[in-house]
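Structure provided below as structure tokens; questions to follow.
For this view, one protein chain was removed and the others were kept in their places.
The first chain written gets the first letter, and so on, giving A and B; residue counts start at 1 in each chain.
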Amino acid sequence: MAPELTRREVLRIGAGAGLAGLLAACGVTGSSNTSSTAGATGSTTATPSTTGAGASTRELSLWIVDHNPAVQAALEDSIIPAFHDANPGYRVKLRFTGWDRFAEEVTTAFTGGVGPDIYQGGAVWVGQQVDRGWALPLSSYVGQAPGEWNWDDFFPGAKEDVTVDGEIYAIPYRVAPRTLWYRSDHLEEEGYTTPPSTWEDLREIANATVRREGGSITRQGFDTFLGGAPAWQGEMQTYWDFMHSAGGQFLSDDLSRCTLTEDAAVEALEFLTQLVLEDEVMPYPSFEDQGELSALELGLTAMGMMFELPDIRVRQYAPDQADFVHATLPLTHATQASHLYVNKYFVSSQTQDPEGSWLLLQHLTASQPLEAYSAAGGYLTPRASLGEADYLTENLKTVAQAGQFGVPYPRHANLLEMFRPFSENLDRCFRGQLTPLETMQETADAVDALL
Amino acid sequence: MAHDADPDLPHRRHPRFTPMTLVRLAVALLAFMWAVPLGWMGLMSITPDAEIFSSGILPSEVSLAHYRSAWTDIHMLGLLANSAIVSIAAIAGQVFLAAMAGYAFARLRFPGRNLIFGVLLITMMVPFEVLVIPLFLAIQKIPLLGGNDLFGNGGIGAVNSHFGLMLPNLITVYGVFLFRQMFLGFPRELEEASIVDGASRARFFWSILFPNAKPVVITMGMLAFMWSWNDFLWPLIIARDSDMFTVQIGLSSFNEQYGTRWGPLMAGSVLATVPVIGAFLLAQRWILGSFLRSGLKG
Partner (left out) sequence: MISPATRVTEGGARGLSYLHRIWEREWFSAYRFLLLPIALLALIKVYPFAYNFFLSVTDGGFQDEVSFAGVEHFRELIDDRTIRNATFNTFYLTALVVPIGTAVSLFVAVVVNDRFRGRAGVRLGFVLPMVTSVVVGAMVWDLIYLPRGGLLNTILASHGTDWLQTPDLAMPAVALVILWSSIGLNLLVFLAALQDISPDLLGAAEIDGATRFQQFQHVTLPGIRHSLLFVVATLTITVFRSFGVIYVLTQGGPVQRTNTLVWESYLNAFGYLRFNRAAALSVVMVVIILIITVVYFRMLRSVD
């Protein structure tokens, strides 16, 4: 018959398991207080193991998402200790996390009221954070910052990106300006020694450098999508560059309607579709990445728009191609402009210590600490004065310079949602299913519905 | 090779290759194809970086570098330990709690029985992703934990703790459902007899019913372990510090901003999957074993 399990035995087992669970629950509750870094992500306090905090020590929590081991070391070993030295009475609790889970973490933290004091945020975040009321207004703090901190040192586009209705809600710490990249070897083959500076130049060179064999393209003259972004956004990224340089806008200044149907915006799309569908300088979709490398580093396209990524990729994964991959300043059409991605620090509106949080934020974005942080990560800063910093390669210096011409996203809370019909319609446009004007009209209708 | 069925039936002589053999071969091939992704995972975990994207299938040399990376880069030991703690608690929770509830719903009459069960069934239909934020709130507001006062305010409750990690996996409606199904199938006479003999219901449950439900208990235990071990979204949200991360979260950190480190990712995945496969095989053997020992068909 079935083995007898007496009640006593069962209780004992159950108690044992329950006790184990209880011990686990009470005992270990997360945050380490030693300065040990646990691999790629983790949480540490930057102060070496101190014996108990004084009653007046105030803790500030800082969530960092742009990092690598060198950055972590820079923060823990020099940047944060420097802050502690200059501001005794504060203790910074660092937390490193990743972009892939950052949205979930921030959202749940804030809805639960247990958010950090200062946190990094990405390109479309300002509109959302302000709309939700999670970002603390910072204009008054900026106004009172010491002279050498210098708000005017920041690129105009970067400053614009963090300002809503005249109020500053975040401080940029990193920018990724988009600009034109080209392969000098492809251009030289066709006798071009300088890269294009206008749309017409671009078109001319693209048509000259494209290679076809038996009716299909074997080497692109221009690539509208070199990766490095969520794939679903596709060609939209490059479109923004051309829209800016045509003087067009996605939304009206008061964010009340979609202005894609205006001439400048349509013109930008017409130019791109002409390149793709008439001149056929690239297939659609364009050549995809292979492993870490995009078509540019692989030598499969002569030109393309991108932020600083090609330089990093080519040096790390294809150093033999490094001599041929170059950046140049953005193209000029109605104006010289391209898109600017801005990453910024927010102060939480739920913080218990706004003054302390601002002090830390001010420190992190001051010239020297910011340079240390960016050098460790290979990031470009939003400060014009750091455009020639030593850690930058030639290409990166060019891209940094492009930051002056960078135009950021409009500060609307529903941007991500609006991008979706836009990228869908762009896809249909590049497949020849919609004319540029139709694309813009349909998109404007969809976007207006979301406003 | 004859019928597995009634030995009284006349044996039919089977020719060597019947259409059935072909079908079996086809199915075996399909099974092989089904297991291929797992094999690919193992293969990629020992393929050097340069060859992962090549069109070949076999690597030219076997490299264990990925395992070394996976082990150290994300502190695998800690991850495995956390997953283990949480999953073992899940086994205990699901097996005992779900069984208790299942018995109550199956055998005991009480007011509101059908209503409560119905409500529970409906909650089963909602995807977990949807419940995540309110659940996080609830966990964060548990009184007297993590710095919270009596009303659950002020601190972080069970957030970022092993307890918070294991909480949603301690019992599932599916488990209650399963045990209820099982207990419904038990003969009532057994229970009535033991009550007449003077046993309390509790004693009946623990001494007689529960031990006889071995196959379901083991199955449930294995499922509980599996669900908890494989859980991704909840640990992502509730664990803040890396020393609370579970294995699945650790793996996701190989998806870096501009690319994925496939080699260590595959190696880490192998390390993460082996315990679950082990648990599964063990459970299979125990279930079969309990069949043999108890003489039940199951």
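Here is the rule we use: contacts are C-beta pairs under 8 Å (C-beta built on N, C-alpha and C of every residue); 3 or more make two chains touch, one makes a residue touch a chain.
Not measured: the values here are computed from a predicted model.
Remark: the omitted chain is touched by one listed residue; of A:68, A:87, A:107 or A:197 this is A:107. Within the whole complex, the absent chain has one touching residue among B:67, B:163, B:245 or B:262, and that is B:262. Across B:64, B:77, B:144 or B:195, the single residue that touches the chain missing here is B:195.
Within the entire complex, the positions of chain B that touch the omitted partner chain are 3-6, 9, 20, 23-24, 27-28, 30-32, 34-38, 40-41, 44, 52-57, 93, 97-98, 100-101, 103-104, 108-111, 113, 116, 119-120, 122-135, 137-138, 167-168, 170-171, 173, 176, 195-202, 205, 226, 229-233, 248, 251-252, 260, 262, 265-266, 269, 272-273, 276-277, 280, 297-298. Contacts to the hidden chain, counted on chain A, fall at residues 103-104, 107, 110-113, 128, 131-133, 230-232, 234, 285, 288, 290-291, 350, 413-414, 416-417, 420-421, 423-424, 427, 446.
The working rule: only the chains that are shown with their structure count from here on.
Spacing of chain A relative to chain B, judged by their CA centroids, is 38 angstrom. For chain A in complex with chain B, the residues that touch the partner chain are 1-7, 10-11, 14, 17-18, 20-21, 24-26, 28-32, 38-43, 95-96, 98-101, 104-105, 107-108, 111-114, 228, 290-292, 309, 312-313. Residue ranges on chain B touching chain A, taken from their complex, read 52-53, 72-75, 78, 85, 88-89, 91-93, 96, 132-133, 136-137, 140, 146, 156, 158-163, 166, 202-203, 206-207, 210-212, 214, 233, 236-237, 239-245, 249, 252-253, 255-259, 293-294.
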